[in-house]
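Note that one protein chain of the assembly has been removed; the remaining protein chains are unaltered in position.
A, B and C are the chain letters, set down in written order, and residue numbers restart from 1 in every chain.
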Amino acid sequence: MASVSETQAILLVHGPDRKGIVAAFSQTLFGHGCGIVSSEQHTDAESSVFYQRIVFDAAALHTDRVSLERGIDEVASRLGMTCEVRWPKPKRVAIFVSKYAHCLWELLLRHDAGELPGVEIVQIVSNHEDLRHVAEHFSVPYAVFKVTKDTKRAVEDQELALLKEKQVDLVVLARYMQIITDEFCDAFPHRVINIHHSFLPAFIGSKPYHRAHARGVKLVGATAHYATADLDEGPIIEQDCARISHKNSIDDLLRKGRVLEKNVLVTAVRAHVEDRIIVYESKCVVFGE
Amino acid sequence: MASVSETQAILLVHGPDRKGIVAAFSQTLFGHGCGIVSSEQHTDAESSVFYQRIVFDAAALHTDRVSLERGIDEVASRLGMTCEVRWPKPKRVAIFVSKYAHCLWELLLRHDAGELPGVEIVQIVSNHEDLRHVAEHFSVPYAVFKVTKDTKRAVEDQELALLKEKQVDLVVLARYMQIITDEFCDAFPHRVINIHHSFLPAFIGSKPYHRAHARGVKLVGATAHYATADLDEGPIIEQDCARISHKNSIDDLLRKGRVLEKNVLVTAVRAHVEDRIIVYESKCVVFGE
Amino acid sequence: MASVSETQAILLVHGPDRKGIVAAFSQTLFGHGCGIVSSEQHTDAESSVFYQRIVFDAAALHTDRVSLERGIDEVASRLGMTCEVRWPKPKRVAIFVSKYAHCLWELLLRHDAGELPGVEIVQIVSNHEDLRHVAEHFSVPYAVFKVTKDTKRAVEDQELALLKEKQVDLVVLARYMQIITDEFCDAFPHRVINIHHSFLPAFIGSKPYHRAHARGVKLVGATAHYATADLDEGPIIEQDCARISHKNSIDDLLRKGRVLEKNVLVTAVRAHVEDRIIVYESKCVVFGE
Partner (left out) sequence: MASVSETQAILLVHGPDRKGIVAAFSQTLFGHGCGIVSSEQHTDAESSVFYQRIVFDAAALHTDRVSLERGIDEVASRLGMTCEVRWPKPKRVAIFVSKYAHCLWELLLRHDAGELPGVEIVQIVSNHEDLRHVAEHFSVPYAVFKVTKDTKRAVEDQELALLKEKQVDLVVLARYMQIITDEFCDAFPHRVINIHHSFLPAFIGSKPYHRAHARGVKLVGATAHYATADLDEGPIIEQDCARISHKNSIDDLLRKGRVLEKNVLVTAVRAHVEDRIIVYESKCVVFGE
């Protein structure tokens, strides 16, 4: 269990594997009075890269944040590791939608049920008016930016300005039916999560359920990944699939897919906001909840 | 439940959907004294093609097989349908293997446990000596045909001669690591089942687990399909998948994959030998067990 | 696929298995001009009871409903079968809730998305005010009936009067935290669906997730069943389960359980309103979607 707490901070570490890493960081935390609440580590056998996520009790810090960070930096520098401390702080999330409502509802309802602790949903952005009533039910601001092929970059700049103003940490594309540009992705590196309605890398691109139906597959899937410049090629965070049969029409696939999409997306968002993901090369280490 | 019985025959029907098909065939069977044990039907909404599988009690036939078939043909001809009666008769199966043993063992063990009723495993064919001991444990003939690029077609002809001699009805490629030619497929249309070690259409071709690992997917799969001239593009019979994580090495994927492969393959073979599959265009209608 | 259509009627048949049933009913439907859209049948091997669900095209009826029903009754009577025709007609559904919102939201949202065709959600009943805002979002009447141990039967009579007034066909207990009495169940035989938050028959009764956590199980489940006089013993319609580990707290089990509960409940409601369920003894035949 890796719930976000107001008194728990997280240390994320990665770099070349070597002896003594675990000892050094745990000693440093202990020296500053911080107990380790939980810790998970992974060494990629092929690249020999070491990854660790340490949840520690920040409330018990008997020096101060600056001193602890300095201590960690010294260890990191000595061992050649990259470190980052995530102090307890709400994550500010913006959700992008078009006309499909299911992922938006699921995010808002499960946030409402307390399943996304430490998250503030500060903005909903859409290219259509259709889902304004959903935003209003939860009293979340809803901004509409119409997009055409010619205006896409200009509109994105307006959107980015809004996200900056709202100090957004994470953008969730909840079945947003516009391809975002590389510039947009670059503005939020590994901080834009997209849900694709197929079991990637099968059926990259548009209308995956129609193509799944045409191919006669016996399972349909959904994939949450970080959006990158390459369409549907970003690091995969979470996937799931469901059984179908020849009896299922395309409408059935869409229906079963909606259940997959919303669950996979929420699972991925939870992993991100709980700082359980480290991206390396084109893959995600997703530490357990 | 669609177990094969020594007294049950199966009528497979397909053709353009229209009124009265079900009435006509059920009336014909009833008229010959045959009770319907179970029946499943499907109409493809897009193509308006009707498919039906009727299991009927052949023991109670009070005319004879020829008369019943003639009666069915008359109805079929009047309604423009294609029909086939499968009288109770053992299916003769040949299994092709290379060095991986798990699918071969699973087929033989589950056959031994009575899970493939009405099946006789009459021949194992391999391009290697390695698995002869498995064949011997079950007293199944084991023939080795070494294959090189230059001899492939000639060797296949020898294999086909053996299959003909053994009156083989179904060929199962149980992780047979040779691409079979179009000529071989044509000799057994929709009667060669292959197991591919990925969730098709993802990772078509060789080393799918390695590519799944490189892509960082969170599920691995396996697919049983009829072999056709197009590699890994044949009609899909059955698929399944299993959850993996960043912690899993390629060896872990191979291990989890073996469990998927053997189960998916046996499920597909069961469906085929119980006459539960009708292939249309490039897809399989697989009636329920 | 068994979608409800405005022109499709359903014939449900059950009774002692014998020859000629399929022929007789399909002939009768054909004789009245009705094409069979789909048909599924099952014979229980132990009891030799035959079950069939036939979807037929009611629009093409060239006699009239009374004549067809008379024809069917004659066949049924001759063969000793019990029959029922369900003409296309909206199902009127009431949902009972307490304070947990997830099942209510899921039912309303998926109804809104068109996943419960032919259903009208006409009333929400609760013993608390808490979820009135949900009802209001969808403009469904919301009635509150406070319940105490002493008033339960009297209150139920008021509820039953309201359900009668609203001509309710189906009652869905969407995590309604009151045990309903036998009298209530009797008023809606096999027309009250409950969702239990465990994998029945494990953890019958209250606080199943707490008991699952204490027992150290590795899977949690949810079960939708028809409510009967025996608590949690009614015929099971649908079940599903999810993997947990020692890392999961009770809160995690509750969270994972909510996803199971809402999906299992909607799946069960879909099966009921599409007339795909026949209850026999204490079990459900649930024909495929």
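Assume a residue touches a chain if its C-beta (ideal position, glycine included) is under 8 Å from a C-beta of that chain, and two chains touch if they have at least 3 such contacts.
For clarity, every value in this text was computed on a predicted model and none was experimentally measured.
Trainee: Touched by the hidden chain, which of the shown chains?
Mentor: Counting the whole assembly, the omitted chain is in touch with A, B, C.
Trainee: Using the touch definition from the top, which of C:V140, C:L200 or C:V269 touches the missing chain?
Mentor: Of these options, the touching residue for the absent chain is C:L200.
Trainee: Thinking of the whole complex, not just what is shown, which of A:T43, A:Q178 or A:S282 touches the missing chain?
Mentor: A:T43
Trainee: Applying the definition given at the start, please give the residues of subunit C touching the unseen chain.
Mentor: Residues in contact with the chain left out: 42, 44-45, 199-203, 215-219, 221, 235-241, 245-247, 249, 282-286.
Trainee: Mind listing the subunit A residues that contact the chain we can't see here?
Mentor: The missing chain touches subunit A at positions 1, 18-23, 26-27, 29-30, 33-43, 45, 57, 60, 288.
Trainee: On subunit B, what residues meet the omitted chain?
Mentor: Touch set of subunit B with respect to the missing chain: 1, 3, 101-102, 105, 109, 113, 115, 133, 137, 245, 247-249, 251-252, 255, 258-259, 263, 288-289.
Just so it is clear, only the chains that are shown with their structure count from here on.
Trainee: Tell me the shape of the graph of touching chains, choosing from line, ring, star, complete and other.
Mentor: complete
Trainee: From the C-alpha centres, identify the chain that is farthest from subunit A.
Mentor: B
Trainee: Centroid of subunit A to centroid of subunit B, CA atoms only: how many Å?
Mentor: Chain centroid spacing, subunit A to subunit B, equals 42 Å.
Trainee: In whole angstrom, what separates the CA-based centres of subunit A and subunit C?
Mentor: Centres of subunit A and subunit C (C-alpha means) sit 37 Å apart.
Trainee: What positions in subunit C touch 2 or more of the other chains?
Mentor: Correct list: 1, 288.
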